[in-house]
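I am attaching a structure below and will ask some questions about it afterwards.
Omission of a single protein chain aside, the complex is shown with its protein chains in their original locations.
On to chain A.
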Amino acid sequence: MSKTETTPAETAESAEAVKNAESADAAASAGSADETSLTPEATEARELGAAGSQLSTAPREESAVGGPSLGPIGWIRWFWRQLTSMRVALILLFMLSLAAIPGSLIPQNSVDELKVQTFQEKHGTVTPIYEKLQLFDVYSSVWFSAIYLLLFISLIGCIVPRTWQFVGQLRGRPPAAPKRLTRLPAYTTWRTTAEPEEAREAALAMLKRRRFRAHTAGDAVAAEKGYLREAGNLLFHIALIVMLVAFATGQLFKSEGGKLILEGDGFSNTLTQYDDFKSGSMYDSDDLEPFSFSLDKFVGTFERKGPQVGTAREFEAHVSYQTEAGGKERKAVIEVNEPLEVKGSKVYLIGHGYAPVLTVRDGKGKVVFKGATPLLPIDNNITSTGAIKVMDGYRDSKGKKQQLGFNAFFVPTFAGKGNGSMFSQFPELDYPVLALTGYVGSLGVDSGLPQNVYQLDTSKMKQFKDADGNKLAARLLPGETMKLPGGAGSVTFEKDIKEWATFTVSQQPGNGFALAGAIGAVLGLVGSLFIQRRRIWVRAVRGADGVTVVEMAGLGRSESAKLPEELGDLALTLNAEAPTAEEAADAAQESQENTDVSDTSTAAATTGEPVEGAEK
């Protein structure tokens, strides 16, 4: 016999206690004085010795007060039990959701560093406090990590014993019937012409047919079904651990690089070619896949009318790529939702803009610079700014080596002269205009300090002035040329305006695991929330008058309208094989009344009208 068997009276009581954790809790807190005197054996007996116990592997609640006076090991055990209790899991979960809030309201470095900078400039006083509290890096902060680490320790500490317990339950047998079946939430009885053994055999066969795990213990059949609920619940919690581990490996081993590519230009996947590159702490740059690709054409279309005029409609980057150096060239189109996948890396299309082509000549008409310079969009209509830098080859009218710099302001669709707005009216090249101001001197690129390619450092430069001494500024249409004063040369805005696109190349191992964990989590949840675990007992004994009395009762994890229905179904089926004896009506009536009398205080009426729902 399994150790789950105890005296039936105790059993029924425990079933009640388990059924009603509220009262159990009340008892626990009321008796907190003698809480410490409760020996582990007693606790175990309370936990295991009942027909209603083990319907779940949920840990028993212990009252938070009254720590042990046991010494360090006792304290550690007490602490561990607290940490792995449902109550603490609940509190940790709640804290996790609270802790996630600030990160959604305060700009985060991990999401948008530029926004963080703007915020810090605007809110000078709170910035140091926020920084101390790691509020710009909430999701990697010490306190956020502490909460989720504790939660996951708690989870593991909870899962392991529960899994063992569940395995034990699977190997054991459903607990024997409590003495008084009338105490259970669903109950039925009748007197039958069948012999007790016959009735029990019929019940056992029927329950097995219905895929209950059933066995006969003494004068009753004990059966249980719905173990998948527990399995689902364990699967779900384990899947959470898998997801976290996958998430963590992803963070440690990932790499992500950004690259701006002009139409017609190419890129090969090596560290030096990236504009910016981020990687996890365990990442090794030798892991970069040796692929390459070039941007053949970029197509962007935008809404031309209606209230959302100017909104992007379609972005397509037409590329040619090779999966390895010297490999076969293939064509592909990268769209916003459709990254290019090359081995373990994905190439995403992130943004696009324009790159006006300029030709710069010196005083003698010699071309010193010709090329497209990508400008950065500053609004949705792709009003763009940037800098054109002529590093070498230029000599001024006196023949002295100099560098040139131009601040550029570009609009793909100009509002028209005198229209008040210098900003672009539409993102496509309907009426492109380029405004330039020029500088001569040293660009400061040799100072060794990293320089922003989109900005000029004019500290060592002199701005070109026109004849009247005003700053020289020109607004050019494609094909037009701006003359630099004093025979310093000229700048031509070529008709051919190029487009560029930015790409992110990312490599993140562990995605497969994360997905598997996610699928496991959903499946586990479905099992855990939709399956009802329940027990059925059928007792058949000879009554005082020699007629067999069949009693059936059911107990579920939670009160459910489904259980009485199922019991009724089973009773009806069994009734066919153990038919009701003659004067059954009166006798059944009588026995019912008896139960009522004995339980007046607790006999309960639930409505006969089931509200069915998720719980089955």
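Following the convention adopted for this analysis, a residue touches a chain if its C-beta (ideal position, glycine included) is under 8 Å from a C-beta of that chain, and two chains touch if they have at least 3 such contacts; residues count from 1.
The rule is simple: contacts and distances are computed from a predicted model.
> Just go with whichever of "C-type cytochrome biogenesis protein CcsB", "Peptidoglycan D,D-transpeptidase FtsI", "Aspartate carbamoyltransferase" or "Acyl-CoA dehydrogenase" UniProt uses as the name of the absent chain.
"C-type cytochrome biogenesis protein CcsB"
> Based on the whole complex, identify which of A:R211, A:R313 or A:K364 touches the chain you can't see.
A:R313
> Tell me which of A:L150, A:A415, A:A473 or A:A518 is the one touching the absent chain.
Spelled out, the listed residue whose C-beta touches the missing chain is A:A518.
> Take the complete complex as the reference. Which residues in chain A touch the chain that isn't displayed?
Residues of chain A in touch with the missing chain: 16, 19-25, 28-29, 56, 58, 61, 86-87, 89-90, 93-94, 96-97, 100-101, 103-105, 108, 110-111, 138-139, 182, 185-190, 247, 256, 301, 303-308, 311-315, 335-339, 346, 348, 350, 504, 506, 508, 511, 514-515, 518-519, 521-522, 525-526, 529-530, 552, 559, 564-565, 567-569, 571-572, 575-576, 579-580, 584-585, 588, 592, 595-596, 599-600, 602-615.
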